[in-house]
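Read the structure below first, then the notes.
Yeah, one chain of the complex is gone here, protein chain that is, but the others are all in their spots.
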Amino acid sequence: MTATPAAVAPPKNASKVESHRADAELPMAGEPAVPFLEIEALRAREFIPAAKEALTDLIAEQGQSKLIRPVFNWAGRNSLFPLHWGLACCAIEFAAAFGARWDAERFGVVPRSSPRQSDLMIVNGTVTWKVAHKLITLYEQMPEPKWVIAMGNCATGGGPFRTAYSVVPGVDKLVPVDVYIAGCPPRPEAMLDGILLLETLIRERKE
Amino acid sequence: MKPEDLARSLPPVLAPVLLGVEAFPGFAARVRFRREGALDVFRAIHDLGFTHLAMIGGIDWVDHREVIYTVWSDEARTYLLLSTDVPADDPRVESAVPVWPSANWHEREAWELVGITFDHHPDLRHLLTPDGYAFHPLLRSFKIHEPEELEVKTRHV
Partner (left out) sequence: MSEMWLNMGPQHPMTHGLWNLRVHIDGEVIRDVDPEMGYLHRGIEKLSEDRHYNEVVTLMDRTCYVAGLAWEHLYILASEEALHIAPPERAQYLRVLCEEFQRIASHLMWYAAFVQDIGLMTPFLYGMRDRDLILDLFQSYTGARMTYEYMRVGGVRNDVPPGFTDRARQVLDWLEPRFVEYDQLTLGSDIFHKRCDNLGVLRANDCVTQGVTGPMLRSAGLKRDLRKDRPYAVYDQLDFEVALADTADVTGRYLVRLEEMRQSVRILRQVLDWLDRHPGPVMASQLPRWLGAPYAPVGREGYLLKRNYPKGVGFSAVEEPHGEALAYVVNEGGEHPYRVKFRSPVYANIAAARHYLVGYRVADIPPIMGSVDICVGEVDR
């Protein structure tokens, strides 16, 4: 991606800035073909007429109920708001991913401090029995639909503290987990990869 | 500061509770004392300039338990180790909070992890383990093991 000078028209391929996600964009069986949903980034003044046109066409073709789900998933997977909390070591790598070098916000990932504003819980560290019920409370406070990423070995299965008397051997014993990320701690790249994997899962979601 | 100098500068009234002042690696000296006179020893050591209490720890020697206090003097620029033995069936010692207020949390930790009760402690509550936790994990009799198999939570869909 080349840098463009400010106050100049954006590059023509602005809608394809996320071309590296080609493998994540495979069409899923059962998902109606919604042309504009393949577009990942649009400027606001382009988006509104494009969305209006596409939606009107689709409602006329397929009916409202079939349409809602893909639109919803498209919006959800491009604006995952993780809960802003740090449990242990992985929280530092979690923070590093929001630093200048990795800049996780370009994937629409913005940490929110309130569980009621977030739809993704990244469990970034060792979960102890003392915090277990607080973790479940936070999970239940998050509005549906919601996802959980177990980041690092501790959240996945206890890690080096598996045998300790105070540690939950994996956060999947408390809440359902969608994506596991290996590493102790995972590098920021691995965390971003886990988030991209979750985006493909959301795309498949039907319900 | 040599152990002999330290032994000489301690007040003679402490003689019945002192078990020995000896050299110890890493420290200026190790002062061993009976737990009955703990508070007097703390006061005397504090008056010698050891105003900073760095840590309190407990060691389980199976037949008895040892409480170690590490104190630092800003004038002598050295650490001193105080140690006292308590029987395993009655592990109590006088709290050091009146002399060193920073002992508060260290004693709470030693109480919950090693099971040493500190008499007249202002606020002996659980600190690291959850309230009501019935075990003392740092005792030798407490064994760690692989966790039991628990049910993995999944979504319905």
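Every chain is named by a letter (A and B) in the order it is written, and numbering of its residues begins at 1.
Note that in this section a contact is a pair of C-beta atoms (placed from the backbone, for glycine too) under 8 Å apart; a residue touches a chain by one contact, two chains touch by 3 or more.
Keep in mind the model is a prediction, meaning the values are calculated, not measured.
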- Which residue, A:I48, A:I68 or A:I92, contacts the hidden chain when the whole complex is considered? A:I92
- If you put the missing chain back, which residues of subunit B would it touch? 24-27, 51-55, 57, 59-60, 68, 70, 72, 74, 77-79, 81, 100-102, 104-105, 113, 126-130, 137-138, 142, 144
- Which subunit A residues touch the hidden chain? 83-89, 91-93, 95-96, 98-101, 113, 115, 125-126, 128, 130-131, 134, 138, 160-161, 163-167, 184-185, 187
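Just so we're on the same page, only the chains that are shown with their structure count from here on.
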- Determine the centre-to-centre distance between subunit A and subunit B, using the mean Cα coordinates as centres, and give it in whole Å. 48
- Note on the structure: Within the complex, subunit A is touched by subunit B residues 129-130, 135, 137, 142, 144-147, 150-155, 157
- Item | Touching residues (chain side subunit A, partner subunit B) in the complex | 129-130, 158, 162-167, 169-170, 172-177, 207
